[in-house]
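A protein chain is absent from this complex, but the other protein chains hold their places.
Per-chain residue numbering starts at 1, and chain names A and B are given in the order in which the chains are listed.
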Amino acid sequence: MTIKKIRVLVAKVGLDGHDRGAKVLARFLRDAGFEVIYTGLHRTPQEVAMAAVDEDVDVVGISLHSGAHLTLVPKVIKYIEEFGGNPSEMLILVGGIIPTDDIPKLKSQGVDEVFIPGTPIDEIIEYIKTNVAKKKQLLKEKVDQ
Amino acid sequence: MNEVSDLVQGILSGNRRALARAITYVENNYSEGKEIMRQIHKETGKAHIIGLTGFPGVGKSTIVSKLTEEFRSRGKTVGIVAVDPGSPFTGGALLGDRLRMEGFDSSKNLWTDPGVFFRSMSSRGRAGGLAAKTGDVVRLLDAFGFDIIFVETVGAGQSEVDIIEVADTSVVVLMPEIGDDIQISKAGILEIGDIYVVNKADLDGADKTVKWLKAMLLLSEDLVQSLTKFSHADEPKAQNMESLATKSSDWIPPVVKTIAERGDGIKELADAIEDHFEYLKKSSKLEQKREERVKRELLEILMEEIKELVKSKLNYREIIHQIIEGKLDPHTAAEEIVKKLKSVIS
Partner (left out) sequence: MMGIDKKRQEWEEKCLKPWLKRAKEREEKFETLSGIEVKRVYDPLDIQHIDYTKDIGYPGEFPFTRGVYPTMYRGRLWTMRQFSGFGTAEDTNVRWKMLLAEGETGLSTAFDFPTLMGIDSDDPLADGEVGKVGVAVDTLKDFEILFEGIPLDKISTSFTINPPAAIILAMYVIIGDMQGVAREQIRGTIQNDMLKEFHAQNTLVLPPEPSVKVIIDIFEWGIENVPKFNLISISGYHIREAGSTAVQELAFTIADGMAYVEAAIERGIDVDRLAPQLSFFFNSHNDFFEEIAKFRAARRMWAKIMRDEYGAKNPRSWWLKFHTQTAGCSLTAQQPLNNIVRTTVQALAAVLGGTQSLHTNSFDEAWALPSEEAVRVALRTQQILAHESGVANTIDPLAGSYYVEWLTDKMEKLAWKYIEQIRKMGEGSMLRGVLKGIENGFFVKEISNAAARYQKEIEEGKRIIVGVNKFTIEEELKIPILKVDPEVQRRQIERLRRIKAERDNKSVKDALNWLRSAAENDENVMPPILEAVKCYATVGEIMGVLKKVYGTYKKPIII
């Protein structure tokens, strides 16, 4: 019996070239036992979405420091749907420079959580472990009804 | 199961998400996975499966990307499975092949091309069962309808050699002056390749590596055998090594030089790959290979199943304990397990 590995897509979307956080996060997530796919820089929302669907990831983690989050993150979610994926099956997480005012807006569009600078990576890992299981449970209950 | 038939339907009608989900189930040994494999089995056998292996850093990912682009321009659809080593300790993995997927023509985007499907897989730090698993994923891509399927692995040890045997055409990628020549012969790479690539051919020593490879490949086992066969009685007139080789094994692995970053040599490599597929089909070697593959995979799956059975039904832990305490030795223990299994069968 294999325990399913949690698959995480760590994505840099748009023109933002600051990848220190994403790369450090990718390493730590790997060390925590996740399967991590890092997209590299300058991906379009379409590229990220296609990767999310084809790799059937449990978590999409988008890293942004460019202030473009209100435009780009909803686009990623939209394209996941367009390519046949189901965003509500995935944890959609955002990290980077995100003003608190924008967090409710992002969440109303399908983002599950936003992690501001200084968040301990352990906290992110715990969040993922807890909530991936929760989502799967929720969906199973929906299906079983 | 409703979901299973939905997924199977989806795969056979070109639904990417269904394919992606099915791969997840198969990879993680879900019962749904086995059921899916049962149902799609007869839809497989159409694709040309190409395995690529080589040491880290030789440029496999780049080659796969450029080949994908080339085959797309030849009107073929391409599926790619990239197997990365995972940590045996944490089980985690950084699956880094996808992000290296870039075509030469920046106007065509491999990431969003509907004719391309890329899936990263972790070897999860274990060798056992990996080839069978990869084989199942390949079959899913095959059933989906991809014309070409690339299996990309990191070469260095025995498990990677197993994966290569999942393929119809094995491509071994090298780099000029890569390490010790003797090491390469030892690693068995020279036995498994149908095509050899010397990438980064702009580096010093490329021609030397090509020459050396060609020489080593001609001195393969069968060739040595045929030479001894021909030695005394018959003395073939044109003593050309290559013509001798042609008699002993019909396919001489070509050595292709590439500079994948620039796209150089990619067309030639694609041609060689297509040539090999033609050769396999014409010579019925394709059936042979597939038969070998089926045999190996069946055995691998069987071993896994038996292992599971023994572990779950036959008080495995107790047996181990006894061996450690010296009350039992491994041979006797095994005999007793086999006895129990035999009694169940008969």
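By definition in this document, contacts are C-beta pairs under 8 Å (C-beta built on N, C-alpha and C of every residue); 3 or more make two chains touch, one makes a residue touch a chain.
Remember, it's a predicted structure, so these values are computed and weren't measured experimentally.
Check the whole complex and report which displayed chains the hidden chain contacts.
Answer for the hidden chain's contacts among shown chains: A, B.
One chain is left out of this view; which of B:E3, B:E35 or B:E102 touches it in the full complex?
Only one listed residue reaches the unshown chain, and that is B:E102.
Which positions on chain A touch the chain that was left off?
Residues touching the hidden chain, for chain A, are 14-20, 23-24, 26-28, 38, 40-41, 44, 65-68, 70-72, 97, 99-101, 116-118, 120-122.
Need a quick check: the contact residues on chain B for the chain that isn't drawn.
Considering the whole complex, chain B reaches the absent chain at 94, 96, 99-100, 102, 106.
The rule is simple: only the chains that are shown with their structure count from here on.
With chain centres defined as C-alpha means, what is the inter-centre distance between chain A and chain B in Å?
Going by mean C-alpha positions, chain A sits 31 Å from chain B.
Would you mind writing out the residues of chain B in touch with chain A in their complex?
For chain B paired with chain A, touching residues are 3, 15-17, 20-21, 23-24, 28-30, 86-87, 90-96, 98-99, 109, 111-112, 117-120, 122, 124.
Using the touch definition from the top, list the residues of chain A that touch chain B in their complex.
1-5, 7, 26-27, 29-40, 43-44, 46-47, 50-51, 53-56, 83-86, 143
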